[in-house]
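Excluded from the complex is one protein chain; the other protein chains are retained at their positions.
Labels A, B and C are assigned to the chains in the order they are written; within every chain, residues are numbered from 1.
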Amino acid sequence: MIRSISIGFDEAERVVVAAAVKAKAIGVPQNIAVVDAAGHLVAFRRMDGAKFLSIDIAIAKAVTAAGARKATADIMPATLPGQPGFGIQNLHGGRFTALGGGIPLVAGAAIVGAIGVSSGSVAEDIIVAEAGADAFHSSE
Amino acid sequence: MIRSISIGFDEAERVVVAAAVKAKAIGVPQNIAVVDAAGHLVAFRRMDGAKFLSIDIAIAKAVTAAGARKATADIMPATLPGQPGFGIQNLHGGRFTALGGGIPLVAGAAIVGAIGVSSGSVAEDIIVAEAGADAFHSSE
Amino acid sequence: MIRSISIGFDEAERVVVAAAVKAKAIGVPQNIAVVDAAGHLVAFRRMDGAKFLSIDIAIAKAVTAAGARKATADIMPATLPGQPGFGIQNLHGGRFTALGGGIPLVAGAAIVGAIGVSSGSVAEDIIVAEAGADAFHSSE
Partner (left out) sequence: MIRSISIGFDEAERVVVAAAVKAKAIGVPQNIAVVDAAGHLVAFRRMDGAKFLSIDIAIAKAVTAAGARKATADIMPATLPGQPGFGIQNLHGGRFTALGGGIPLVAGAAIVGAIGVSSGSVAEDIIVAEAGADAFHSSE
């Protein structure tokens, strides 16, 4: 049997709130998603003004970070033409993405969930996702 | 030109919270989704213990209630064999459902969003969705 | 944080083998799938002669039993025309089914996975799935 720990709603909500505070601070309304260790959605917030087309992207970033166990931005280099991971974005019916803004949430040695953020530029998405992840990691 | 009003995050969150309070009161952890007038996700909460298989169902109920402009349970009769709507659940790639627990959020004459709830029995889902919708309508 | 236990490969394989032994005993080659508590595939076996069209059905039965936390056959009555769950099979892009042959695997109070079997009649699928589940439960 495999024993595991995963993020619950209270922790997920703290991550979302911290990310939203940062998004507001930089003036970029965002879609913010948090998934558990298995990639299942736990919390989602679309700030007023966030793009509807980025809802699924935010969720995909979180799923990918939880499932690949690394920040989505760190996956990108391996997916470029000529690299071994080229084309991986086509898998999983649009649930896999190497777009920056997905970050795993870690407790001890375990990936217990992930945050995904989308609606701004990739750089803005990463800043907001990191604010959410930092809030989680500093409370561990 | 078409002017419209739609639920924002603050209103959506109040709906989610009211639904979660009711879910806790009846002892049934729920997946709770709120979409805007266009059917796009605004807020989502998976209470600890809610079924992962019901995440997408909760969202589908909200999308359907917003898009069909009626409670999902009220759509059900027309979808039975021999009725004119039989088979409509096959459309929209699993985003349309007549399962009870999706309720429109109304402001004046406008549908401004919807709530969808799933993880309990249909009866429990409806009770929780109504608690969320009531919180919204009583504040209008 | 949520602590959980889930089936590992060794347990999953024992479930598959027990099911396959029963399938052979009744002379019905089967597709046998075992998923973990989160609905992710852990082990799969297609016995020689099992129908290719039933591969995805076996997996769907396991996913549904894990996610709905009950045997798929027990879900069926609520999905009949006129019942509140009518149409639920249309959700989840073909990963939800009320066809008999999906059974949760339980350890203590936790659903730690599920088995799904498909290629025979529903009655034969249930017999084989129960053999797999029994092997797991008797070893707990």
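As a convention for this text, contacts are C-beta pairs under 8 Å (C-beta built on N, C-alpha and C of every residue); 3 or more make two chains touch, one makes a residue touch a chain.
This one's a predicted model, so the numbers in the text were calculated from it and none came from an experiment.
Within the whole complex, touches from the chain that is not shown fall on A, C.
Touching the missing chain, out of A:R14, A:H92 or A:H137, is residue A:H92.
Note on the undisplayed chain: of the listed residues C:I2, C:L41 or C:M76, the one touching it is C:L41. The residue touching the chain not shown here, chosen from A:G27, A:G82 or A:G108, is A:G82. By the touch criterion stated above, the residues of subunit C touching the omitted chain are 8-9, 13, 38, 40-48, 52, 55. Residues of subunit A in contact with the chain left out of this view: 2, 38-39, 63-64, 66-69, 78, 81-82, 84-88, 90-93, 96.
Methods note: only the chains that are shown with their structure count from here on.
Taking the CA centroid of subunit B as reference, the farthest chain centroid is that of C. Inter-chain spacing, taken between the CA centroids of subunit A and subunit B, is 25 Å. Centre-to-centre separation of subunit A and subunit C, using mean CA positions: 31 Å.
Chain centres here are Cα means. That of subunit B falls 29 Å from that of subunit C.
Among the residues of subunit B, those in touch with two or more other chains are 48, 52.
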